[in-house]
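Shown here: the complex without one of its protein chains, the others still in place.
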Amino acid sequence: MKYTILWKPILKLVLREFFIAILLLLGVSVLIFSILNLAPGDPLHIFINIQTQNPEEIAAIKRELGLDRSIAVQYLSWLNNLIHGNFGNSFRTGRPVFSELIKVGVNTLILTIGSLIVTLLIAIPIAVISSLRRCPFLSWGLTLFAYILSALPVFWLGYIAIYIFTKKFNLFPFLSAGAASGFRINWIYFLLPIIVLGIGNGSISEIIRHMRAQLERVLSEDYIKAAKAKGASIWRHSFKEGILIPVTAMIAAKIPFILGGAVVVEQVFNWPGMGRLAWQAALDRDYPVIMGITIFAAVVVHLGRLSQTIVFAFVNPQTSEKGEPA
Amino acid sequence: MRTRYIQRGAEVSEFSQIPIWRRMNKKDLIQIGFGLFVVFFVLSSYITAVLHLLPYDPLKINLKEMMQSPDYKHILGTDFMGRDILSRIIVGSQAYFMPGLLSIIIALFFGIMAGLVSGYNGGMTDSIISYILDIIDSIPKMVIILLAIAFFRPGIYFIMLIVGITNIPAVASLIKSKVIFLKKRNFIEAGKALGLKSRDIIFKHILWYNCKAIVIIQATLGMAEVILIETSLSYLGFGVQEPEPSWGNMVAAGKDYFFMGDFYLSTAPAIAILVSILGFYLLGDGLNNALEWRRKR
Partner (left out) sequence: MAEEILKVEDLRTYFYSHAKEAFIRSVDGVSFSIRKGEVLGIVGESGCGKSITAQSILSLITDGPGIISGSILLTHNGKTVNLLEGLPDYVSVKTKRKAILEITKDVTGWLKRSEILMKGIRGKVISMIFQNPKSALNPFITVGDQIAESIMLHSSISAKKEAIDAAAKWLERVQIDSPAMRLYDYPFGLSGGMCQRVMIAMALSSEPALLIADEPTTGLDVTIQTKIIELLKQLKEELNLTILLITHDMSVIMQLADRIAVMYGGRIVEYGLKREIMDSSSFIRHPYTIALLNSQPTVEEIKMKERLRAIKGDVPDTITLYRGCRFYERCDLKNDRVKKKCKEAEPEMIEIGVGHYMRCWLAEG
């Protein structure tokens, strides 16, 4: 079936969002950079304690790290490097921030996206079932169940999970993503934190509530009634507006939240993710690493929003010539 | 004479004049009741502490009575230092409640202001405010909090201040979309045409009549979130420190005893967290349903 997919307006819309995202990321970097420089504490302290307080040596270190320049110049040079793909080098280790970030960043991303999928797998069926109103008891029970899940503290849940798996499967209690020996053990190590975060991040009830509201609103629309009157399947007709769009909206909205929860879960499961890197870097006042991490997190958030815009543009035929969503 | 079949009930207008308690169905009542119960519990913890009504001193160490199971003397048992768990749990709610109120007040106050100005004025002001708030929105909360903790070594109130700030964009965006909705439906124009003062329009009509539900939900959700954050931070060791009790650090302290078979050390505070968060969620949900009743028949 030939669809009139209006490529031009969709492209315009996506580009527009993209540029806004870039502007926002710039804003984020400025904000963080300012806070870093205004905050108490000094990157030099990791060196000064070790070395003497010889003013010449201090000046030399400063020059080496580029801290003798004015703040504005520091920022601009950082920005300049960034445009060329260089995230700078960590103050502490001297290694490129990018390589360190990628290693742990990917782990955190896996955790975040995986648990997002788990959350949706639980939330969507519950939302659909409770909006059908077939058995009010069932939907009320399911919603209550979801609320309880949302209220569970994730760190406790994680520990219970570890405990159960240790007792039942006799596994080594402290897990890390790269744990060796055996395919089966690997999978469980891998999946457990994802499932725990998927269940325990507090957003399930909000997702269900939102999806249910949208689905019920769509199901009461005129065109659904007309579709029913002609004997068509209401699910086919309500899918786009009732499920697809709310789901992508929820994904985009909840990514920052789940990213945050990931930090806690990483601690419980010893998952080598960004959380630990961020903490260490913050203590060290390792400016390049901190900037790298916050930009990374912000980029992930904006990627989520961008994909929401793209899905929205494709689904909604009213994406007009000017590239505005209707 | 016509016979009236049903005597009760009044005309249902857009703003229903049927009293609230008539409109709610059983489910909402239960939810609100549960929520209020939780709030009452939290408030009572302050009162009991002040009036020295606690069963035991939560800080008092009694090595002779370590790790006891729940019995008539200690309703929830004692922990590894012999302290009464129930008292510690009661006091634990103080760790988050006041700071949480600060966070909620900040988020609501600035969020409503920003949302109103953004929505009412539109144009350049809107763009600027949205830009700034979007920047805050782009960074995950936990990342900001961790960085703040590492940098400033702050107390719980400062942390909650930051949490409040990070919640401003959400509130602002909800209020703004409500204002735009009202604008589109010409409510505001109609108000102006009727000669209402701007101040009246904003406060009475927009906020009170229309935004009540948003504010209530954000407040309750905000408190639930605060509980989660405070307990997570205490668990990680950043919030309330020993020997002061916080549900988070109680769970952390108790987790090592899991493998020895002692669950309740960790589980009791975890259940307290569960019930409290649940209570606030249900409260917000129930109030929302009760207030939004006029939409349905």
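Should a chain be cited, it is by its letter among A and B, assigned in written order, with residues numbered from 1 in that chain.
Heads up, the rule we're going with is that a contact is a pair of C-beta atoms (placed from the backbone, for glycine too) under 8 Å apart; a residue touches a chain by one contact, two chains touch by 3 or more.
Bear in mind the structure is a predicted one, so any value in this text is a computation, not a measurement.
Novice: Pick from A:His237, A:Arg285 or A:His302: which residue touches the chain that isn't shown?
Specialist: That would be A:His237, which touches the missing chain.
Novice: Give me the subunit A residues in contact with the hidden chain, please.
Specialist: Answer for subunit A: residues 1-4, 133-136, 220-223, 225-232, 237, 240-241, 315-318, 326 touch the chain left out.
Following the convention adopted for this analysis, only the chains that are shown with their structure count from here on.
Novice: Indicate the whole-number Å distance between the mean C-alpha point of subunit A and the mean C-alpha point of subunit B.
Specialist: That gives a centre separation of 23 Å.
Novice: Along subunit B, where are the residues that touch subunit A in the complex?
Specialist: Its residues touching subunit A are 27, 131-132, 134-135, 137-143, 146-147, 149-152, 221, 224-225, 228, 231-232, 235-236, 248, 251-252, 255, 258-259, 266-267, 270, 273-278, 281-282, 285.
Novice: Quick check: in the complex, which residue numbers of subunit A touch subunit B?
Specialist: Interface residues on subunit A, with respect to subunit B: 23-25, 27-28, 31-32, 35, 39-41, 140, 147-148, 150-156, 159, 163, 166, 173, 202, 205-206, 209, 256-257, 259-261, 263-264, 267, 275, 278-279, 282-283, 285, 290, 293-294, 297-298, 301-302.
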